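So the structure is just underneath, and the comments pick up after that.
All protein chains but one are shown at their positions in the complex.
Moving on, here comes subunit A:
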Amino acid sequence: MTKEAIIKEFEAIAGADNVMTGETDRHAYSYDAAVLDSVMPALVVRPTTSEALGAVTKLCNDNGLPLTVRGAGTNLSGGTIPHPGGVVVLTNGLNRILEINEADMYAVVEPGVVTAQFAAEVAKRGLFYPPDPGSQAVSTLGGNVAENAGGLRGLKYGVTKDYVMGMEFWDVNGELIKSGSRTVKCVTGYNLAGLMVASEGTLGVFDKIILKLIPPAKAAKSMMAVFPSMKAASETVASIIANKIVPATLEMMDNFTIRTVENFRGAGLPVDAAALLLIEVDGHPGQVADEAAVVERICKENGATELHVAKDAAERDAVWQARRDALPALANLKPTCVLEDATVPRSKIPAMIEALEEIAKKLDLTIGTFGHAGDGNLHPTILTDKRDKAEWERVEKGIDMIFDKALSMGGTLSGEHGIGLAKSKYLAQETSKGTLAYARRMKSVLDPKGILNPDKIVGAE
C-alpha cells in the first residue's frame, strides 16, 4: 500500500481527527521522560474504542509497521521512543473506568485511565488501590502495567503486578486474547496476564485490565528520623524488618539530597544530617501505635539523633512533602537529571551507597541519592548538562559502573523504571545469554514481523 492509502485506512478506523501526520504532531511524540535522543514516528493514531485499537494493531502488522503504544510518555527508559518510520498509538482516548466492584473488590479499566484519577475514584467508594508511582498524577494504568510500576508503598503493599488479576490484550493479528479473571483464584491456561506485566509494549497491546482493590488501612503514623551516617540509617532499616515490622513506607535520603531539598523549600530539614529516614506505619489504630513505638525504639537504638513523629495530617503531609520534593529539588540544580533505579538486596544498601559515593568522586560527577530503602530500590540521580560532551561521556561511564556494582551485589538493573532502550544492553549481564535468546525466541513467535515496540528490552538483533 502507498503511504496515502495506509493513512486513509487509519483514518477509516480511528476517524480523521485521530490520525496525525503533520511534522509538529509527530515531533511531539518523538520522546519520553528518558534522557535519550528522540526519534520521529511516521504517524500518530489515537483510537477511542477497543475495536479500533485492535484494528490499528492488525493494520500495522499487515503492513509491517513498527508500533509503539504510548500512555502518558512518562517512562524513564525510552519505552515510548518510536522506531524510525513507525506508528505511535495513543491510549489516552481509551480512558474509561468500566467497573468498580465494591462487593468483590476489583475494577475493570481501559488502559489510558490516569493512575491518580483511578485511585481517587476507588477511594470515593471506600476502597484502596495502593500502587502510587511518583508520576501517578499523569501516568496511565496501561503504562503502569507495562512497566510494572512501583511506588512509595511497594514495601508493604507490593507493586502493580500484585494488583493485576486479569487482562485482555490484542495480539498482532488483531485477535483479542483473554487471561485471568474477576475471581481471586484463577488458573485457567497460561498466566498470560502475568506475561504482559513489564512487557513494555513488546508482546501485546493492552485493552482492558482487571485490577485488585483492597480495604484501606484505618490509621497511619508518619515519622522522620535523623541519622549521623548512612550506615546507621540502613542498619535501622534492616532492624525494623528483622523485628517483623513492615512499614507502609520506608524512604531514605542522603545528605546531598537533604541539603538540596532544604534549599528548595526551606521546610526546616536538618542540613547536617548524613541521612534521613521517612517512615510510615499503617493498619488498625492499636497496631499502628504498637509498631510506631517499636520503630521509634529501634531508631534510637541505632543512633538516631532526632526523631519527629507527625502529630496530625498537616505534619504528616510535611514529612511526605520532603520526600516528594527530592526529585524536583535535584532537577532544579542542573539542566539534565538522570534518574536511575538500580536496586540491591536491602542488606547491601550501605555498600551500594558507599559505591555510589566512590563513583561520583572518581568520575567527578554530582550524584544525589534517595529512594525506597525498605525495598532496596535506590534512585541515584546524576546531575549534569547533556550538552557538555566530556561530562556526558563520564555520566555514561558512571551509569555502567552503577549497574556493574548493583549486579555484583545480587541486585537488579531496574526496580521499577523498566529496561526499554536505555538498559537493554545490560540485560544478558543480569540474566544470561540463554535467557535473552529465550526471550527473543518467544517474541519472534508472538510477533513474527517484530512490529511490537522494536528494540525495547531484548534490544536490536
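The rule is short, and it goes like this: a residue touches a chain if its C-beta (ideal position, glycine included) is under 8 Å from a C-beta of that chain, and two chains touch if they have at least 3 such contacts; residues count from 1.
Assume contacts and distances are computed from a predicted model.
**Q** If you look up the hidden chain in UniProt, what protein name do you find among "Glycolate oxidase iron-sulfur subunit", "FeMo cofactor biosynthesis protein NifB", "Alcohol dehydrogenase (Cytochrome c)" or "Molybdopterin-dependent oxidoreductase"?
**A** "Glycolate oxidase iron-sulfur subunit"
**Q** Based on the whole complex, identify which of A:A14, A:C299, A:C337 or A:L378 touches the chain you can't see.
**A** A:C337
**Q** Looking beyond the chains shown, say which of A:L43, A:V56 or A:A72 touches the absent one.
**A** Touching the chain that is not displayed is residue A:A72.
**Q** Which residue among A:I298, A:L327, A:M409 or A:A439 touches the omitted chain?
**A** For the chain that is not drawn, the touching residue is A:L327.
**Q** For the chain left off this view, which of A:G93, A:P130, A:G174 or A:P350 is in contact with it?
**A** For the chain that is not drawn, the touching residue is A:G93.
**Q** Please identify, in ascending order, the residues of subunit A that touch the omitted chain?
**A** 22-25, 27-33, 35, 38, 46, 72-74, 90, 92-93, 116, 135, 137-138, 327-328, 331-332, 335-337, 385-387
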